[in-house]
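Here's a structure for you.
The complex appears here without one of its protein chains, the remainder shown in place.
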Amino acid sequence: MFNHNKRLQYTVRVSETNPALANLLLEQFGGPQGELAAAMRYFTQALAEEDAGRKDMLLDIATEELSHLEVIGSLVAMLNRGAKGRLAEAIDSEAELFRSLQGAGNDSHVTQVLFGGGPALINSAGVPFSGAYVDSIGEPTADLRSNIAAEARAKIVYERLIHVTEDPGVKDALTFLMTREIAHQKSFEKALYSMDKSFPPGKLPGDPQFTDVYVNASRGEGDTTGPWCEGKDFSKVIVPDDDNLPVDGGDGLASVTLAGKEKQAVEAFAVRGASDPARDPITGADLGTLQQEPKE
Amino acid sequence: MFNHNKRLQYTVRVSETNPALANLLLEQFGGPQGELAAAMRYFTQALAEEDAGRKDMLLDIATEELSHLEVIGSLVAMLNRGAKGRLAEAIDSEAELFRSLQGAGNDSHVTQVLFGGGPALINSAGVPFSGAYVDSIGEPTADLRSNIAAEARAKIVYERLIHVTEDPGVKDALTFLMTREIAHQKSFEKALYSMDKSFPPGKLPGDPQFTDVYVNASRGEGDTTGPWCEGKDFSKVIVPDDDNLPVDGGDGLASVTLAGKEKQAVEAFAVRGASDPARDPITGADLGTLQQEPKE
Amino acid sequence: MFNHNKRLQYTVRVSETNPALANLLLEQFGGPQGELAAAMRYFTQALAEEDAGRKDMLLDIATEELSHLEVIGSLVAMLNRGAKGRLAEAIDSEAELFRSLQGAGNDSHVTQVLFGGGPALINSAGVPFSGAYVDSIGEPTADLRSNIAAEARAKIVYERLIHVTEDPGVKDALTFLMTREIAHQKSFEKALYSMDKSFPPGKLPGDPQFTDVYVNASRGEGDTTGPWCEGKDFSKVIVPDDDNLPVDGGDGLASVTLAGKEKQAVEAFAVRGASDPARDPITGADLGTLQQEPKE
Amino acid sequence: MFNHNKRLQYTVRVSETNPALANLLLEQFGGPQGELAAAMRYFTQALAEEDAGRKDMLLDIATEELSHLEVIGSLVAMLNRGAKGRLAEAIDSEAELFRSLQGAGNDSHVTQVLFGGGPALINSAGVPFSGAYVDSIGEPTADLRSNIAAEARAKIVYERLIHVTEDPGVKDALTFLMTREIAHQKSFEKALYSMDKSFPPGKLPGDPQFTDVYVNASRGEGDTTGPWCEGKDFSKVIVPDDDNLPVDGGDGLASVTLAGKEKQAVEAFAVRGASDPARDPITGADLGTLQQEPKE
Amino acid sequence: MFNHNKRLQYTVRVSETNPALANLLLEQFGGPQGELAAAMRYFTQALAEEDAGRKDMLLDIATEELSHLEVIGSLVAMLNRGAKGRLAEAIDSEAELFRSLQGAGNDSHVTQVLFGGGPALINSAGVPFSGAYVDSIGEPTADLRSNIAAEARAKIVYERLIHVTEDPGVKDALTFLMTREIAHQKSFEKALYSMDKSFPPGKLPGDPQFTDVYVNASRGEGDTTGPWCEGKDFSKVIVPDDDNLPVDGGDGLASVTLAGKEKQAVEAFAVRGASDPARDPITGADLGTLQQEPKE
Partner (left out) sequence: MFNHNKRLQYTVRVSETNPALANLLLEQFGGPQGELAAAMRYFTQALAEEDAGRKDMLLDIATEELSHLEVIGSLVAMLNRGAKGRLAEAIDSEAELFRSLQGAGNDSHVTQVLFGGGPALINSAGVPFSGAYVDSIGEPTADLRSNIAAEARAKIVYERLIHVTEDPGVKDALTFLMTREIAHQKSFEKALYSMDKSFPPGKLPGDPQFTDVYVNASRGEGDTTGPWCEGKDFSKVIVPDDDNLPVDGGDGLASVTLAGKEKQAVEAFAVRGASDPARDPITGADLGTLQQEPKE
């Protein structure tokens, strides 16, 4: 069970009202690389985890991410607080409030008009948080890699936000949050390589005919090589053309065996929709180009 | 520019109509771990890539994933083909068609009724593909990790599909597709470690006070340790309680400096919405519990 | 900051594997009336709340709802655990696993194939959780009513789940969760009526011409009356027809004053797109009905 | 069946082109608190309603909300009309049109470029309307509360829009629309309390052990009391800690009885994915930190 | 303004409870080709329409589509009515209700458990209605074609539903609704060709170099010809290969002129992220393959 301590993990000190900055920070509140996505990624993994050590780690980090959600949400609330008051109480004229709303810029009007200045489960574009941001699939060799990647992405978005933040208190808090993503990435890396075997992920081996092959599907000036297509891991580079397509030696077509009634139905469907390549018909485009007569 | 060769990368041979299996395969057509997500992940990265080697690799793999989209989509089309004909031409009675639609099970009714048996940009639940599945963020130290994780997840979903597929031709094609995810993961791993430095991701270092700290936020029976919280990478474990919250030594509160007019507005807002803790009011719940009088 | 105690708020005892029941329970995990929506509804309100009493209450209840998310998620994980193992390890034949997946029914295939049996941020249809489920707007007279309504809805969905659950341990836990929604509704009711004035919500009064009017816009057999259209609160019933439309005494049209250049542009646009009612043209439908000639 | 009278319920008089204001108004056209959401909320309830009086009321109000959708949509169309003409006919230079598009601000570029100035089913952020905004669940004791809350929220969003609108004709129409939300809220309140019993909502009573309990899950400075946690409705306050977790007296763990084969499969899965806490492995982060050798 | 007549446009007579059929019908209630999408497509076009005749037609048809929404929604409500009662009142045992929910099949559990049997703004997969289904863009030469296509799609989905419906009253109503789509398509065809010129759509002509060219981008066995690539409308077929790429005679590359500081920044970014093709590094995949030592 969760408990909540009214103190934040990191103190939030904001110098002045700045709804546009607040809106950018929503990226890490309700955005795809944000703290709710992180918390839920680890929390959902934890609940179904079979390994005691990983389960504990996932719960620790999920709980910390919820606490980061609180920090970033508090930053948003403080940056919007003055603007919220002004709009709610209408202590300025309509013209002034409209100018002020427009002047703040980016998508901050959404937070003001729709959400009344509170932190909302949206990203900086106003797009609602989606459960689809959480890519947990219940297999540790995949989920730990997803977690590592997610921490890396979150770290970068914080970095960008720090680059555009002048307010020292906000910058401090963002730096703390960014730093913790680094620490979490380290934990997930450790957990991944504490397993006996994590590659290939899962249980089934690949088909040895195709695991060491690189397919050079994009060609022309700019074609290069590197360890990702030759060297230790790759025994063969295929250029997919008429000579080697399909790779299985078949006819490269798609086919299905149809039962009698199905065959008959598919044929009827095909006949009904057949196009006649020998016709060059008048079309709607023609009708739309030529002036037609008014009715008599 | 893309070109298309009418031969598939891998021949598709389906033994019999099976709309339910078709529906499961949609997971890898329009689902979050599917081939379109993969193709678009690499393609969008490629277009903005500054490194010639990575750009080439991303275009190679994006192009191959589009070709896998074609293979999986062809499997879906073939598995549905007989059912499509029967429903479109109504060669059976309504009762029989209804039974057959119901009998196929899982969400195959969506493909039949809404999409006419064609491969649709949905997953096996009928949820439309979302651009949010693509987690490219334009920074190679994060994107390559996202790609590695995505390949691992896709590999696992193929594995699960293979586990429930009896049709040998379908199983072969799925095994080929699964294998290629392993090969792609290897390429992305090589590309990641071909960089001089990929950790911490991005440009900014973390705050050294907090990079080596582990926060033990979930406690009780089941608390464990491992390399993810102690050892080489972690110098300190914090239990976040009244003694060490917040971690920055401040008051742990959220505050903002408000300009004069803002302060006044926020106070007016607070007063207007103040709750009176000294009151124990009659509520709507009370009104809903007690029988009220009919109007005389 | 949040802390986590490894003990659940309510013990989860599941009698046997039941992926279909697990899938139904997802409605309260990642669905619109579920525990994450509830937790986030109150948490986002709390962060921007100006009233100390309400802020505390919102944090208490948000934290409890997160703990309920853990209970319902644990129920899902346990109900799926056996099926997860079977699919991951493929200890049965493909045919048996396919039958078992199909046999479980409703949308449980999504949880198995895509999510590996873990609780996912989806509802029972497989639709991802959306931030749009959270209807907090930052004004207490509205938000408290939203909370009351949300608790009522959640209570009902639990009731329906209880009605279809045979497993005694699951039923017990669901009954606990349902009961807490009742308690939370009472708290929100108290908070709403602890305010000096909560109706009309917000700051602006209505226009007295239209606050006491009922518009009888649907008429015919089945037209009834009741306190919602006549009596203490309603001074007038309007039947909106030619005699009283519009209600403001104007012309009932939409108009705008256009600047010179705008007027000219709109006219050019109108001319370019004008339809000629005097023409009865040949159309694409005609072309599609009549057989056209093959090209010579 | 619906009929339409070409006169609006309220005359729309717009003083001048203002695409930015138009965009803000979209919040009440295609946004979560907007008129389509309202109309559909009541309309879907009406179709399944068993009570003749409520059904009539729901149809009356749904029909009026559709008419409000028309008013707000007409406001949007008029505010955009001049800009639509200019962009469609390109009577200005590209530079001027670009500046004018940028200058209008907020998300008005979406309406101009994608929707050609027409009212679109999006909110002010450009997010498409979602059926998820409609929280009808087919149980009157919940739905009426949802309706009351929805009217309160809509009232507030109108209030905010009025606060930023200078155009007198627009302000008038918005005031009318806002006022009607007050009237509708009154109707729904009357309908709710015209039922014999509406609390607890639905049919099942709560478990008496937990209906009168308040859980003080958030603690520290700022902990308060009020009627929402003590007084008439609450007999007990619980602080959830090791002493009283779980509340049911069990072990607070999640468990399931697995069938023989399931048990074996889950164990195999656990073994395959076991982490070794005794290892402190080299990780990908390490590889990314240390410079690696070029190949020979 | 809208008015509502309590009589339906077409009488709804349902023979017996059938939640699965109800769920399929939701495709035309809240699905992409359904009646709400249709009504909103025409209604949003009407509000911004400059041509009096088209505006009137759009309002007529929008209003009729709302009335069709009522018919299809009433069908859904009636087909679910018995099941709704059983679940709400729990007059059967839990086991029986669970079996009955499972037995109904397809996604009908969503309507029962989440929506209490009412018609919901979802499609047959449980996916919420989206404003993105409405493809109006405010230009008649495009919108009328969208309307024609939408009516064609809706007609087909009705046809499929009719093919699986045994209940004569339901079949009758569906046939009526399907027929009206044909009539509407005719109206939109007439409106399109009543314009002086509707092709090419909009104002700008195409570049004559590329309007009559067909690009044969997919080649191999199965390459065909027909009037869509040769004949009256096409003067040239291009096979896009090294000989004619790009079509503009340039270098086929993407380039941008960067300002001095930008150039320097992009170079710094490129250097920081450069990959070294000469290295064949140890990777995370390697670490995951090889057994690592436990910490001593």
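So that you can tell them apart, the chains are marked A, B, C, D and E in the order they are listed, and the count of residues begins at 1 in each.
Going forward, contacts are C-beta pairs under 8 Å (C-beta built on N, C-alpha and C of every residue); 3 or more make two chains touch, one makes a residue touch a chain.
Fair warning: this is a prediction, and the values are worked out from it, not measured in the lab.
Novice: Name every displayed chain that the left-out chain is in contact with.
Specialist: Output: missing chain touches A, B, C, D, E.
Novice: Among B:Ala20, B:Ala38, B:Leu59 or B:Ala217, which one is in touch with the chain left out?
Specialist: Of the candidates B:Ala20, B:Ala38, B:Leu59 or B:Ala217, B:Leu59 is in touch with the missing chain.
Novice: Residue-wise, where is chain D in contact with the chain that is not depicted?
Specialist: Its contact residues with the unshown chain are 1-7, 47, 50-51, 53-54, 87-88, 90, 94-95, 97-98, 101-102, 105, 107, 109-110, 112-114, 116, 122, 125-128, 139-141, 148, 185-186, 189-196, 203, 227, 231.
Novice: Which chain C residues would touch the chain omitted from the figure, given the whole complex?
Specialist: 141, 192-193, 195-199, 220, 224-227, 231-233, 242, 275, 277, 279-281, 284-289, 291-292
Novice: Residues on chain A that touch the omitted chain in the whole complex?
Specialist: Residue positions of chain A that touch the missing chain: 20-21, 24, 27, 31-33, 105-107, 123-127, 156-157, 160-166, 171, 217-223, 240-241, 245-246, 252, 254, 266, 269-270, 272-277, 279-286, 295.
Rule of thumb we're sticking to: only the chains that are shown with their structure count from here on.
Novice: What are the mutual neighbours of chain C and chain D in this structure?
Specialist: A, B, E
Novice: By that same contact rule, can you tell me which chains touch chain A and chain B alike?
Specialist: Both chain A and chain B are touched by C, D, E, going by the contact rule given at the top.
Novice: Using only Cα atoms, superpose chain A on chain D and state the rotation angle in degrees, rounded to the nearest 5.
Specialist: Rotation angle between the two copies comes out at 120 degrees.
Novice: List the centre-to-centre spacing of chain C and chain E in whole Å, with centres computed as mean CA coordinates.
Specialist: For chain C versus chain E, the centre distance works out to 22 Å.
Novice: Quick check: what residues of chain E touch more than one other chain, meaning two or more?
Specialist: Answer for chain E, listing residues that touch two or more other chains: 1-7, 47, 88, 90, 105, 107, 114, 116, 122, 125-128, 139, 141, 192-193, 195-196, 203, 220, 227, 231, 275-277, 279-287, 292, 295.
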